[in-house]
Structure formats: structure tokens, C-alpha cells
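Contents: one structure, followed by commentary.
Apart from one protein chain that is not included, each protein chain of the complex appears where it belongs.
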Amino acid sequence: MIQSIDYWAIAAPLILALAAGLVLLLDAFLPARPGVRTALGCVTLAALVAAFAVVVAQRGVRETFCVPSVGCSYVVDATTVVFAGLALGAGAVVVLLSMGQLAEGDIPVGEWYFLLLAALAGAVTLPASRDLIMLVVALELVSLPVFALTALRRYDGRGAEAALKLFVVSVVSTAVMLFGVSLLYGITGAVHLDAIAAALAQPERPGAGPVVAVGAVMVVAGFGFKIAAVPFHFWAADVYQGAPIPVAALLSVVSKAAGFAGLILVLTQALPGEAATWTPIVAVLAALTMTVGNVLALRQTHPVRLLAWSSVAQSGYVLAPIATTDAQAATAYLVFYAAMNLTAFAVVMAVPHDTLDGYRGLVSGRPVAGLALAFALICLAGLPPGLAGLFAKVVVFREVVAGGLGWLAVVMAVNTVIGLYYYIAWTARLFTPADATRPAASRPAWIAVGVATAVAVGFSVAPQLVLATLG
Amino acid sequence: MHVVYPAVVAALLFSIGVYGVLARRNTILVLMSVELMLNAVNLNLVAFDVWLRDVLHSGQVLTLFVIVIAAAEVGIGLAIVLAVFRTRKAIELDRLRELGEP
Amino acid sequence: MIVSLVVVLPFAGAVLGLLLSRYPHGRGPAENLAANKRAAWFGVLPTALSTALIGWLAWENTPSTNVLTVIDTGGIAITVGLEAAELSVLTAMLVGVVALAVQVYSVGYMRGESRYPSFSAFISLFTSAMLLVVFAADLLVLYVGWEIMGLCSYLLVGHWWEERANSRAAIKAFLVTRLGDVGFLFGIFVLGFAAGSFRISDVMAADIPEPTLVLATLLLLAGVAGKSAQVPLHTWLPDAMAGPTPISALIHAATMVAAGIFVVARLYVLFPQPTLDVLGVAAAIGMLGAALAAFAQTDLKRVLAYSTISQLAYMAAALAGGARDAAVFHLVTHGAFKALLFLCAGAVIHHVGSNLLGHMGGLRRPMPVTFWTMTVGYAALIGLPPASGFFSKDAILYGLERSSSPIQLLLYGSALLTVGVTGAYATRAWLMTFFGTGKVQALPEPAPGTAHVFDGREAPASMLWPIGVLAIPALLLGFTDTGEFHLAPAVTALVVALLGAAFVYVIWRGAPERDPARLLGVFHGPCEQAFYVDRLYAAVFVRPVLALARGVVRADDHVVDGAVRGTGRATVGLSGLTRHLQNGNAQLYVTGLLAGVLLIAVGAVVLG
Partner (left out) sequence: MSRTVAALVTVSGSPAAMSVLLVALLLLPLLGAVALLVPGPLGTLAVRFGLAVSGMVFAVAVAVASLFDYSAAGRMQGTVDLPWIPWLGVRFHLGIDGISLPLVVLTALLTLLCLVYLAGHRPPRARELVFALLVLELGMIGTFLSLDLLLFFVFFEVVLIPMYFVIAVWGGEGRRRAAYKFILYTLLGSAVLLVGLLYVWAQTGTLDMVRLAADHPMGRTAQILAFVAIGVGLAVKTPMWPLHTWLPDAHTEAPTVGSVLLAGVLLKMGTYGFARVAIPILPEGAAAVAPWLGALAVVGIVYGALACLAQRDLKRLIAYSSVGHMGFVLLGFATLTPVGINAALYGNIAHGLITGLLFFLVGALKERYGTSDLDELGPGLLGRLPYVASLLTFASVASLGLPGLAGFWGEMLALQGAYEPAAGLPRELFLTFMVIGGLGAVLTAAYFLVMLSRLTHGPWGGPGPTLHDATRIELAAWVPLVVLILVFGVWPSALLGLTTPAVQALLGVP
């Protein structure tokens, strides 16, 4: 039997994959002149924009790679569109940032863009995958290129060390996840998520309960690593600091979004029956993640490390509504978080300093960067005038309170306060009057700052356009 | 043969892999123990595929993918270890602490 | 309409005095004088007009009520209205006359003073407040006047605020009365809620159960005790003498202190027997104690202050004994002769330059007018026949003799005793001031703001005229009383008074330069310190509150704020702790990861 493939559904990842190949070829055959570097960048950007257009154009639910009796492996629905759009949007900003990074010349351009496109292809396929195999492959497709990207800068000890740490932790968690997948497969006999759900629904399996529980936990562990939830959060700060900033941005937004997509798919589609067991666990994990993320971020002086721990805390906020089995709030928060976080990373990329004090008086020195960073930080803190952050928090709070998790809401309230401390500490430094040195920054980095801030302000003024797509 | 035998062997293999990851200081040996864990997964998958008499043979299909993934991971892993060795002249995992908290 | 005019006129005078008297904003001596002149006019004219209107009201004698507005507070409405009944007009007349006299008197007394405009303005404000209390038709409007009076007494007693003592005395005056006023307010609430309205006429008409009535009136008594310096809350009056003498005359002799008695008289119908007994007992103690304290004082104004407390206790006793009209009559006469005594004392102090009786003596010849008017005052105080005091005190004694209250014997006994002691201290003060050898020596020019001194001639005309004017009612008011005259109690009172006076005269004849108060012997100390009540209150109330305040500040800093700062430090400490886990060792990370997975798996299995 020949499986019919709906090319329109898989158009987005296909474009990215082809573009990746094209970039590699171009890099191989074009002479190594600086003009080529921006050309390759533009090609990548064009591919991303094309994919984004395709994703946005997709209406309704499209399925492909279907097995008649069991179910389909690749399904594009509303949440998939949002995740894919988020990944591609963030990817575009990362590409803009990397143009700035590549200008320094110590990174091979072709490989960089190839790996970037590969990772984004993985990030776009993951939300659409409906069976464990595709899920695992997509997850690996997102992770492996990022290890390489982290270590791509020649003769950079810290980059290599960060890549190694990321590699070791990721590989171990992938192994754990695969073992979980094998257990789930063993118990249910199915690989497609909805088939697994159906299999788990029949109660006649004696003694299967604990094994299912362990299997589920191990699968969740794999995704836990990607979103840097509590037991898997140790690598975050070291890797973010070691890696080049565009890669850190990629890690903090795209791979985290992919991780959440996978987690949501597994929990809500594969294991709805076991909700009674995993919801309290996810709730506790969320509380721990927020608290550890915020607490560790309190005394940071290195901006990227602070942003790392802040992104760990933010993933805690995203995890909280998942504990109430409704993923829409989590997706909405992720989209807002992506915009805010990318703005912050873009400004840190445009105006790099090793300590927070370096940013003293940035508003008077470079007003655009200063105000953008201040706006991003206030959004992350969830205070007006950063309305995007405020609405994101309100959406999440509403889900948690409606889901009856009162204690989690209170923990979140306390965490917003702890979080506010280090965000305001940094914002205050931006506004204190000081003779701000005006470091030169490449133009694309400024474009990235502009794009990211525009998106964040757009979300503040009209959050409706994001929330409407979620339906 | 009852499915529990391969499952137990796989679990043991997995545990050995875990021990290897935690105990060994040399990164390459850590990589080898991770491979061990992945092979434990393969064993598990194949055993279940046979035990379930799965028509689609999803277990074996997944095993193939896992093997490919393992290969890719080792490739990248060794490349990274090489980069680390080139810059740090040492690949003991627990001595690479430059990026820790100040 | 006239009644509201009577109240509003002094208020208008006060506002104009405060704002316009120093219009060109100059501080030089010339502007000061011009400002004082203008302020004097703003002070005297409205008061004179309102007194004339009161006179017309008294002559017309038709009770009238007019209601300006009704304030709807969501609960019981407050009717802002004024009521002119017979008792109110009588008291208002007293207030008007004394206020006018004091305004004129203080023009001379405060001649060179730079802060005279505010002084006269506050006196006008006080007069309008007192008139508001007298004419109020609503309990809360009465309370408003009541509190404003308290404030004016604070501002006026603290007029010479350069001295720490004056400022402290002013605070004490305000706080003690304020404490009483809180009780007064609660009493008004109880009455208002029981009667369903705050209007006095409705409250009097409503039939309120006995226990609520007792509770309400006892609470009202707290306010009365505070304002009229009755026993528990009387300590502020002697210290209030730190204020200028015209103020003592107006506020601490005639009007404010009388307000308490006036309120009891006005709401007399509401006062059940148990409350009156409490009032009676307090009055009895107050009467005797204050008289003895007056006997032992060395400062002339403090003698008169304690005498006021004792005379007020007299009126309270009369009320307790059921003799309401006698009490009101005594209130009016006392207002007149006590104001007279204070104004004369002001002239004497003006002359001598110090309040102490020890510095006075032999002033008969240099100050003839003051001598005769003060003698009239003392005669009225002791209750010698022609003076008004004789008739009002006789009415009270007659009332007490016949009263049906259970503590009649105590009241009558202490009243008689007080008559004797009053005779004693009045004579002592009289003798030490005007007889004996003249001890006047020119004192150096005092620091600015203390009592002004010029000796030689008698007080200027502007001070003598008010004294003269007040002497007439002090002398003749007795005859206006329509009540029948009773020979027996009058004679007994007269004999007892003369006995006291003669006893002191004999002691004084023996050694004119020594203080006859040595008669008290071992009791001299406690009497002078007013039985250490002041020190008791300071020890029991003032010091503990201040200590508690310091404790609160410390507690607030360490405990409440400490808790807040503590959480901050704990969080930062926790962050320090968790940072140790982040030492960069990848294997530690993986161990943490796997341990986490294990824990979660165990949790899931146990939970699932």
C-alpha cells in the first residue's frame, strides 16, 4: 500500500530542509567573500519567511502519513500553527542576530546557517508529530544541531565546554526518554499518541499501572530537559553563558517551545487517562522551577546568566497551566514570552557587557536600546506598562485559579515578586545617570532589536491577535 | 521465552550505562556508557515488538531510528570532545568547571 | 434668624481678624500698631453687636428655633439648627457680657503685643463656639461647638508659646478635655440611637429605657467633667492659668467651664437619679478638695482657679440635689464675679509683675479702684449679703437642705464646710494682696512674651472700665432673682463664712508678713500639690503611654519590619545555598537529573 503524502501539510519543514541543503551547497561553491556571508543569511531568512507564510496560510486540520486503522503521524492544527509560527518567527530574529555574530568571522557561515535551518525544521515538525517515533526524531533534530552550533566558534574553550555539558546532559535525558518510550510501547503496543491513549483506557491490564507511570515519567524527563524544568535545569546558566548569544536565544525560545510542544502532546494526547497521576507532579515541578529559577537569578551579575535563570523561571510559569490539563494558556504565555525574551537577548547582543553595571545609564547613552531592554524586562516582570507580560501572567493565573490549584497561584504570586526584584534591579541601572560608553554594534543586530521590540509592543497593545489564533 | 527476561536484561544494561555515566571521569567513557543505555533501549524495543507480535513492527522501526540517532550523537559528541581537548588539553568531565557559578 | 446672626457675628469677626488685620504683611513696629488697632475693632465690634442682639432676645423672651439644613449621613440625620430657650438666652447673656469685657480689657492688657490680632481673633472664635453650644438644637452641633471651644482654649492658653511651660499647659488642657469629649461623643451616640434622632427636642421627648439613660448620661458626665474641670478630669485648669489673664477670665472662669454645667441643666430631664448621685459625690469631693487646695496656693491665679473648681462643684452639687434653678442662678452670678476677680487679678499682676502672693502686699493705696472692685468680687465669692454670691449660694444651700437625693447629707455637709474654707482662702488672698507692707520692687524687663510690667500708676482706663462694668452685676445680680429668700440657711451660711474669714484674719494679724496658710500645718504640702493627683495621672497614664510608644516604634522596627526584611534576606540566603549546586561539574548535573527522575518516578508510582 502506498501512503499518500499531503505535501501542503509538510510544506514548511520541507522548505526549511531544502533551504538547509541549498545553503550548504552555496557555501561550498561560492567564493569566501564577505558578501557571500550576508547572501547566505538572506537565503536563510527568505526560507524562513516562505515557511512562515506557508504556516500562516494553513487553515483547518490537515493530516498526512496516516496508517488506516491506527491514526496519522503528522497533523497540522491550530496549536501546531502557533508553535510553528513561534519557532519560525524566533528563528528569523535569531538569524538576524547571527548575522551580527558571524560578522566577527570566527564561525564558518555555511555550517552555521545549515545547522540553524536543521534545528528549525525539527522545531516545526515536532508540534505536528502525533506518534512517538516522529516525536523522538524531531526532538533529536532540534537538539543535535544546537550542540554543534554551541561549539562552532573556533578556539573558544567556553563554547566547547558549554557544548559538552549540553551534549552530556541532553544525551542522558534522551536515553531516559527512549527507555520510557520503549516501556510505553511495551505496555500499550502502539506508537501513535491517540492509539496509546485508547490502549491505556482499557483497564484489563493487571499490574500495568506502575510501569505506565514510570514510562510516562521517563518520557516527560526527555522534554523536561528541553524546557529546563527543575531536576533538569542545572545546565541552563553555564550553557547560555558559554554559547554565542544567538544560540542562547535559540535555546531559550525555539528549543524551549519545541520541548513544551512535545510535553503538551504527550501529556494531553497520549496520557489523558493518567491525568490524576501527572497533574500534581507537573504542578510541583512548575512551582519548583519558578522558585529555583527566580532564586538563582537573584544574585546574578552576568546579564546572560541572569537571562538564563529568568528563562528557567519563565518556563515554570508556562508549566503551571499545563498542570490543569489545558494547554492553550501555556501556548499563549510562550508566544508572549518569546517576544519579550528575544528583545532582551537582542539588546544584550547589540550592547554586550559582562556585568549588569555595564548597562548603567544605557537609556541616556543609547535611548533605543535602553528603552527596548527596559520594556522587555518590565514585560518579563509582568508589570504595566509591559502589558504583554501582564496579560501573559493574567492568562496563566486565570488557568491555574480556574483549575483549582490555589496554592500554586499563591506560589506564582510570590515568585512574581522575587522575579520583579532582579528585573527592576537591572532596569534601575538602565535609568541611573552615568557616562554610558557607546559600543559599536553591527546593523543587523539593531534590526533584530527593532523587530523584537515591535513584536513585543504589538503584543502589549493588542494581545487579541495572538489569543484569537488560539481559538 | 517470557518477555520478562529481555526486559530485565535491558533494565540491567540501562543501570550499568547509568553507573558508567556517573562514575567515569573520562568523557569518552561517558559517551560509551550512554551508548550502552541506548542499546538497552533497543533491546527493550525489539523484545516488546516480538512479544506483542506487532503487525506494524513499530518497535523495530523505532530501533532503527534509535541506532541512527545514537550514531549521530556519537559523531557530534566526539567532535565536541575533540574541540574541548584542543582548547583545554583535558577531557575529564568533572574538571571542566570554568562556566560554573562565580 | 437673629440667633444664627448672634453665633455667626463673632465667627465673622474671628475670620476677618485673622485674615485682614495684618493686610500689608508688615512686621515693623508701625504696622504692628496699625494691625493691632484694626484687630481690636474686628474683635470688639462683632462681640458688642452680638451681645446687644442677645440683650434684645432676652428682652423679647420668645423661644424660637430655626433649622438651616439637615445632613443625611446614611444613618441618623443631623439637623444643623439653633434654638433659643430661656436658659440658653440667660447663659448667652453672661457669655456676651464677659466676652465683651474681656475683648475691651485685652486691648489694654496686650498693648505692645505683636500677636494680638490672632489673640483677639481666637477669642471671637471662642465666643462664637460657646454661643453655638448654648444655642445648639442638635446634640452633634453642640459637640462641634464643644470641640472648637477646646481648640480655642488650647490656642489661647498657648498664646505665649515661647515658654515651654505654656505650651505644655496648653497641650494638657486640650488632651484632658479631649479625653472627656470622647466620652461625651459616645454619650451622644447612645442617646441619638435610643431616640432615633440627634435633635435635643426629639431626644427629650423620646421615652428611653432607664439603663440606657443611665449609661448615656454617665458618658455625658465624662465630657462635662472634662470641660467643667470636675474631680476626675480637673487637673488641667490650674495649669491653664499659664495663659494670659483675660483668657483665664473668659474661658476658665465664666464660659467654657460653665458649659458642662449648662449642658447638664439643659438636658436635666434626661438625668436619672443614679447619675446625679455620681455627680453629687464627685462634686462633694471636688468642692472641699479644691477649696483646701486654693487655701494653700502661693500663686493668685491658681487660687482663683481652684476656687473656680470648687464653685463649679457647688453648682454640680446643686444639680445633683435637684436644685436646677439655683445652680443656673449661681452659674450666672459666679460667671460675673469670678470674671471680675480674674480681671482684677490681671490688673494686680500687671502692676506687680508676678503672680505670686508673696510679692504682693499693701496695694490698697496705689490701686484704689482695683481694690474696691476686687473686694466686691471676694464678697460675692464668700457670700456676704449685698453681693450676688450671697443670694445664689443661699438658694443652693436651701435647695440642698430640702433635696430628696439619697446623698443629701453628704452634699449639705460638704457645702457648709466649703463655705467656711471659701471664706478662709478668699480672705487670705484678699489680705495678702492689699494689706501688709508694700513689697513692690521694679523687676527687670522680662523676655519678650511674658506678662508686661509697668508699675506706679494703676491699670490704664481700657482695663478699668471692664472691671467697673463687671462689678455692677457682681454686686446687684442677687436682687434680680425672683425666688423667695430664706432667712435660716442664709444666716447659717453667713455665720460659717464669717467664722472662716475671722479665723484667717486673726492668724494674719499675728504676723502680717507670714502666709496664713501655715494654718494647714502638715496638710500644707498635699493641699498645695492638689493631693498629688497630677503626679498620679502622670505616673499612671502619661509615662506608660510614652513608654508604650517607644516600645511600639522598636517593635515596629524589629518585629513587623524585621519580618519583611527577614523574608528578603532568607530568599537571598536560599539563592546563596542553591548556587553551591551550580559548580559547573557536568556529572553533578547529570546526577541531579537522574536523582530527580528517580524521585518523580517513585512519586508517580506511589501516587498513581
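Lettered A, B and C in written order, each chain numbered from 1.
Everything below uses one rule, namely that a residue touches a chain if its C-beta (ideal position, glycine included) is under 8 Å from a C-beta of that chain, and two chains touch if they have at least 3 such contacts.
The structure displayed is predicted, hence computed values, not measured ones.
Trainee: One chain isn't displayed here. Which of the visible ones does it touch?
Mentor: The chain that is not shown is in contact with A, C.
Trainee: Among C:5, C:67, C:182 or C:472, which residue is in touch with the absent chain?
Mentor: Selected residue, touching the omitted chain: C:182.
Trainee: Of the residues listed, A:5, A:57, A:410 or A:454, which one is in contact with the missing chain?
Mentor: A:410
Trainee: Tell me which stretches of chain C touch the chain missing from the display.
Mentor: 69, 71-76, 140, 143-144, 147-148, 151, 154, 158, 161-162, 164, 166-168, 170-171, 174-175, 178-179, 182, 185-186, 189-190, 192-193, 545-546, 548-550, 552-553, 556, 560-561, 564, 568
Trainee: Hey, which chain A residues sit against the chain that's not shown?
Mentor: Listed in rising order, the touching residues are 367, 378, 383-385, 387, 390-391, 393-395, 397-398, 401-402, 406, 409-410, 412-414, 416-417, 420-421, 424, 428, 431-433, 463-464, 467-468, 470.
Just so it is clear, only the chains that are shown with their structure count from here on.
Trainee: Looking at chain pairs A-C and A-B, which one is connected by more C-beta pairs in contact?
Mentor: A-B
Trainee: Would you kindly tell me how far, in whole Å, the mean C-alpha position of chain B lies from that of chain A?
Mentor: One centre to the other, that is 25 Å.
Trainee: Could you pull out the residues of chain B that touch at least 2 other chains?
Mentor: Correct list: 21, 30, 93, 96, 98-101.
Trainee: What positions in chain C touch 2 or more of the other chains?
Mentor: In chain C, the residues touching two or more other chains are 579, 582, 584, 586-588, 590, 594.
Trainee: Which of the residues in chain A end up touching chain C in this complex?
Mentor: Against chain C, chain A makes touches at 164-165, 168-169, 172-173, 176, 209-210, 212-214, 216-218, 220-221, 225, 230-232, 234-235, 237-238, 274, 276-278, 280-281, 285, 292, 295-296, 298-299, 418.
Trainee: Under the definition above, what is the set of chain C residues touching chain A in their complex?
Mentor: Touch list, chain C to chain A: 571-572, 574-576, 578-579, 581-582, 584, 586-590, 592-597, 599-601, 603-605, 607-608.
Trainee: In their complex, what parts of chain B are in touch with chain A?
Mentor: Checking each residue of chain B against chain A gives 3, 7, 10, 14, 17, 21, 27, 30-31, 34, 37-38, 40-41, 44-45, 47-48, 51-52, 54, 56, 58-59, 61-62, 65-66, 69, 72-73, 76-77, 79-81, 83-84, 86-88, 93, 96, 98-102.
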